[in-house]
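One protein chain omitted, others in place.
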Amino acid sequence: MSTPPSSAPPEHSEQLESVVIRFAGDSGDGVQLTGTQFTKTSALVGNDISTLPDFPAEIRAPAGTLFGVSGFQLQFGSTEIRTPGDRPDVLVAFNPAALKTNIDRLRKGGLVLINSASFTSRNLEKAGYESNPLEDESLSAWQVITVDMTKLTREALKESPLRTKDKDRAKNLFALGMVYFLYSRPLEHTISWLENKFAKKPDVAAANVKTLKTGYYYAETAEVFRSTYSVPEATVAPGLYRNVTGNQATALGLVSAARKADLDLFLGSYPITPASDILHELSNLRAHGVKTLQAEDEIAAICAAIGASYAGSLGITSTSGPGLALKGEALGLAMMVELPLVVINVQRGGPSTGLPTKTEQADLLMSMYGRNGESPIPIIAARSPADCFAAAFEAAQVAISTRTPVLLLTDGYLANGSEPWAIPQADELPNIDPDFLLDGGEVLQPYARDPESLSRPWIKPGTVGLEHRVGGLEKADLTGNVSYDPANHHRMCSLRRDKVARIADSLPPTTITGSQTGGDLLLVGWGGTYGSITTAVHKARAAGKDVSSVHLRNINPLPPDLGDILRRYDKILVPELNLGQLVRILRAEYLVDARGCNKVQGLPFTVNELIAAIDAELYGEA
Amino acid sequence: MSTPPSSAPPEHSEQLESVVIRFAGDSGDGVQLTGTQFTKTSALVGNDISTLPDFPAEIRAPAGTLFGVSGFQLQFGSTEIRTPGDRPDVLVAFNPAALKTNIDRLRKGGLVLINSASFTSRNLEKAGYESNPLEDESLSAWQVITVDMTKLTREALKESPLRTKDKDRAKNLFALGMVYFLYSRPLEHTISWLENKFAKKPDVAAANVKTLKTGYYYAETAEVFRSTYSVPEATVAPGLYRNVTGNQATALGLVSAARKADLDLFLGSYPITPASDILHELSNLRAHGVKTLQAEDEIAAICAAIGASYAGSLGITSTSGPGLALKGEALGLAMMVELPLVVINVQRGGPSTGLPTKTEQADLLMSMYGRNGESPIPIIAARSPADCFAAAFEAAQVAISTRTPVLLLTDGYLANGSEPWAIPQADELPNIDPDFLLDGGEVLQPYARDPESLSRPWIKPGTVGLEHRVGGLEKADLTGNVSYDPANHHRMCSLRRDKVARIADSLPPTTITGSQTGGDLLLVGWGGTYGSITTAVHKARAAGKDVSSVHLRNINPLPPDLGDILRRYDKILVPELNLGQLVRILRAEYLVDARGCNKVQGLPFTVNELIAAIDAELYGEA
Amino acid sequence: MSEQPIISLSRSDLVSDQEVRWCPGCGDYAILKHVQSALADLQVPRENMVVVSGIGCAARFPYYMNTYGFHTIHGRSPALATGVKMANPELSVWVVGGDGDMMSIGGNHLIHALRRNIDLTILLFNNEIYGLTKGQFSPTSGLGKRTKSSPLGSIDPAFDPVSLALGAGATFVGRTADMWGKHCQAMLKEAHAHKGAAFIEILQNCIIFNDGAFAHEVGKKTKDDATVELIHGEPLIFGKESQFGILADGLELKVVELGEEFSAEDLLVYDKTKLNPGMAQMIAAMGVSDGSLPLPVGMFRQVQRPTYEHSMEDQVRSAQQDTGGKPPLQSLFNQGDTWTVD
Partner (left out) sequence: MSEQPIISLSRSDLVSDQEVRWCPGCGDYAILKHVQSALADLQVPRENMVVVSGIGCAARFPYYMNTYGFHTIHGRSPALATGVKMANPELSVWVVGGDGDMMSIGGNHLIHALRRNIDLTILLFNNEIYGLTKGQFSPTSGLGKRTKSSPLGSIDPAFDPVSLALGAGATFVGRTADMWGKHCQAMLKEAHAHKGAAFIEILQNCIIFNDGAFAHEVGKKTKDDATVELIHGEPLIFGKESQFGILADGLELKVVELGEEFSAEDLLVYDKTKLNPGMAQMIAAMGVSDGSLPLPVGMFRQVQRPTYEHSMEDQVRSAQQDTGGKPPLQSLFNQGDTWTVD
């Protein structure tokens, strides 16, 4: 939660609990870099943090256009931070288009820091401004601070041998310096990062460092801000931390599972936004026994992963919505041959090509049912960028021990967002036993099952004496031979269903945020909405409302205690970034009158939207 | 319903209400032909009929093997016949394998007619018989009639110039002649068919006719049967009839819709069992403006169909389960660009390659949800072979008038099964108005909607002045331009959902079989189980049980009166050939405690299975 | 089009009202201009032009053309366009996609469209990279390429699009480049005139993720030495001073210097109309397999075969011969064995 900069005198630094900042500008303005540096520094001084980059759909849209604006929002604080924040307290706008597309999100009374040099008539026109907003009354609801950053940067770099074009590139660091001053952050981390990054180009390094410092001192000297602020350290658990995006954490979780199972990891993937970074991350980890195939398409990608699992690796395939739609048939094969496989769907705005760079949760039912015939597959959903690590690890664990494809759902918001990750001790992660069959006994039975998990043996080609055949035709119980026997078919369909259902036995009790024993309203969520929902529930409870929430990691099978929990609350609300998908599953499963709270805008829920929805449930749609 | 042949004297012909016959033998034994001829003759004498061929999965399995047995079952009667029958009254077995695989289905006391010539030790061994069943007691529960049909056929054809091998081929007609005698059917229809078919091979025609007659007279003269039977004409509505399989009827329905809309029909398809016959049928209808593309795969097939619809034809694609799994992404595109398209899924045994030649209803949830993002698509299901005509016509009608892809679900049982089709008057079929936009007014709005149906205009390339662009990215309301606007995305997703939901407004009231005002138990079914469910309900009601049923043609959207209906009955049972799919939709939609009655054996429900399920619901699982 | 109207279109008539959103400096801008210019001259009414694309930077093309346009899904444009053309053979159908779209996920649809010889003009914008997804290697990138998904260098050998198209039986195969306005436009017009599937590879610069991939072959100063233009009926001569030639030594290709030893008469005379595509294949592969040889550009092959959509129309027409149009629907219903119940 954010507290506004007040109008106290500048020399006096105020304490805030949390702050939301948004940087915005052209793709070429270094917005992402600026945001990342601020994030890192804030993390290093001990704040809890959550970030969200917001890329334009175009690769490099023409400068100055509205559709070319790139954004980076972050929230940092001294309490637990679960979302990048609803509305910025501070907006740094590098050009008119960035101002135009972002100003409405800025909290009324918030501060907007503007590079006045970019407010040329050409840029104003491109942004669709009829008059210069710096000169009319249109920004009167906010504190506007205009600085000619371009000029001041050039000034600072008078001595630098760089060309003017290159000097101008540094202006984002001028802005960063100013914001560092505003929030009393040290420069040292960014300085050492710059010196490291441009080690081979000392002129560039020097210019950047100089500009950063100049921005900082300019803010101090020119008394630009009415006050400075400090955000004390959060009381986070001790340990070693680093910032991770959801895609990075996913890759790390998968590699960890493979290592803990002593398996090589094989990724078959085809690039697609916003999942590609998982492929990129894993392509760089050959040393850890990671082989990657950039396949010709999504079907080849999953098929190769199935082949790799068959040959004894941990087979994985990563994609996003349209790609998952293509994998349905092969996913059915993986389910039928009962081999481990992790399928990651980084959900994006659909349907069809939809809004490819935006976030959404509308692939849940496709994940449940998008295959011919009865083909149940476990579904696991991650709830925050860093949580992708644990979710990916669990997905691989279930896949290996149950010999089944597992669907891991993340989304664009988690994939690109980042937050601090408490680095685990690798030694303390559980080992996973792939338990390859090495000896088939008298007569090999490739479809004999473990009586508890109902999983069948994993048999690696190359194992002497265990030659056998598998395939997508229905197979006889135990022997796995092709079977057209009617009763056998029913039995096998039931066994495969039960195998997935039994995973529920090992799920931990469901955590309830709020009152455990029931109450007026329960919110049930899943996936990337965790931060918003949990924050909203905390806020609502703080305001005395009897609201609780449950956030599902396992959607198939559902946790065994969920039915009981749902029945304890008078009303059930299911917030989802779709038109109602989990809510249908819950209604069918438990016959509870759960209702949906739905948003399909390519954007996460804001905390305020959820609070409004809570109020509407509790007090009617007033 | 069947009545057994009794032990009355042979000269006296008994009347039966209905009879179930099953022919079984090697693929080479002419089983399908024999069955088809019996069907046709029975239809021509006025019986109501339902048939089901039962092919082996292999193309031409080695002679004499169990897995090579081909079957053809039919039920004919003087009352309404809705299924091919649970258990045959008569089994015609051409070899030991056919006896072995089919005898257990024969009603106790039923008649089995056997070609003794094939009961060689080699054939007995192939069929896995340890001793000859004709010589031990194993068939004592049935009336066994063994005839050396091979010898008698050769005898009859002594004069024929055909080679022995070719003479032997005719033995199925010997059996057919005997059965014709048994059920007092005329030979003339089959004789004229044979003469027509072998017009260019008079020796073959003569031999076949001779054999048919010899079988008939042999049965008469040798007094083989204890009695003969007659099955009076059914009281079917007057009109012109012909036998159709479900696949034929589907093809006819689609062509009819195209003709009534004055459109060319374009089918993009890729062969797959059991859907291929739709491709085959339509490939032969060029004269009716039907263009077919045997595409390189299922994805190309649907994409070409979308392209054809875009260009102003009625685009259609036909497939079965695994093929539909591949079409998900493109189906999302069709939904997004809002063009007419009919997608036929002839469901077969799944998951994965499953039981490709068997029937199942396990693709319903894939049909509902197997696409990324929110992509609602209407679903229509056919209930009987002849009903495929009406269902296909309706699917095309909805597709054209709503500008949406429509999923038509049939299944292997409907596709290959046949029944008499009351040939409609082409003139009396409703016209369909494709309503192409020819004039865009001031500013063309390709995504302006009809206020009632919410459908957008269909604009054919080639129309002057209406040049515009469509695609899979989210589009702005009205203009159809690419739009990343959050609110627009939510609006468009909602509009597409509502457009499909509104189809419900034009659905007729739901027909209830049984008591209209409520009762102890309601069965809710869909698709190919219609015959079994309805027959079971009639039987149960005749036995005084308070059971009713509803059979859904429209699954998405559901009929608007369904919720009310469901709530009128104490219990709801949903019989499906899957592990519970429609039942999940009903529970989620109406929060009624509907329960599943499920069978996944690659086979239809028998009436008796359903009666047992009804009794279990009514009286407990005694 | 059947009556050959005189149509006067200018390039600007083919410019749509949509803002072009490629990166500044992208080669796609130039190609867009060439296509607009060439199409304006075709004597095809604008409403009969349809541009179909898949997904990728290149595939945004239809939005910028003031014609009918369909931005479909990744890789499927040749299949979708096949349906468009079969449904209405009067339309002039253009298919546009990148090397990922057409050579990776869409490779099969491409080769099947070429095999069928359906009358589409297929433009492959080859920038040897995945642009829209921000820089992964593509099936045309080649060994050793370092990209986001091949940080240690790609181990995937490249397809040669021309060789693949020829192997699939394409009847029209050409290669041009984004920066070669005239060359490109001339080829587009030839492709349009060709009855059957026409495949054109257009070398295209992705300034962001693969800048300069074809700088040597396409650049003004170097191209004369780095490429050889295939001209039907002419000997294969190249070089800034036209000082080199290519001759066939048995079935071996050799670069020679023209002058004392060799003259133009000794050189291989290019024939794009050979039924046997072997020669075209040999030439196509020379840049790839015989490193020292220049990259061939221009028209590799152009032969006549019946087009797919016309063969289909023929079947329809001949099926309607007796009825002179569609027969009554009732006749279809009443086919086969029927019986009457009164």
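Going by the order they are written in, the chains are A, B and C; count residues from 1 in each one.
As a working rule, a residue touches a chain if its C-beta (ideal position, glycine included) is under 8 Å from a C-beta of that chain, and two chains touch if they have at least 3 such contacts.
Here the structure is a predicted model, which is why all the values come from computation and not from measurement.
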Residue touching the undisplayed chain, where the options are C:L9, C:M49 or C:L253: C:L253
Per the touch definition above, residue among A:V19, A:V204 or A:A330 touching the missing chain: A:A330
Absent-chain contact - pick from B:D297, B:D520 or B:D546: B:D297
Sole contact to the chain not displayed, among A:D264, A:D485, A:D561 or A:E609: A:D264
Touching residues (missing chain, whole complex) on chain A: 40, 43-44, 46, 189, 193, 236-243, 252, 255-256, 259-260, 264, 266, 268, 285-289, 291, 293, 295-297, 299-301, 303-313, 315, 329-330, 333, 337, 423-427, 429, 460-473, 481-482
Interface with the undisplayed chain - residues on chain B: 58-63, 65, 67, 270-273, 276, 279-280, 283-284, 286, 292, 294, 296-298, 322, 352-353
Chain C, residues in touch with the chain not shown (by the definition above): 104-105, 107-108, 111-112, 115-117, 139, 152-153, 155-160, 163-169, 248, 250-253, 268, 275-279, 281-286, 289-290, 305-306, 308, 311-312, 315, 318-319
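Convention: only the chains that are shown with their structure count from here on.
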Centre-to-centre distance between chain C and chain A (centres being mean Cα positions), rounded to whole Å: 40
Whole-Å gap between the CA centroids of chain A and chain B: 47
Interface hub residues of chain C, defined as touching at least two other chains: 55, 71, 73
Multi-chain contact sites of chain A, meaning residues that touch two or more partners: 67, 322, 352-353
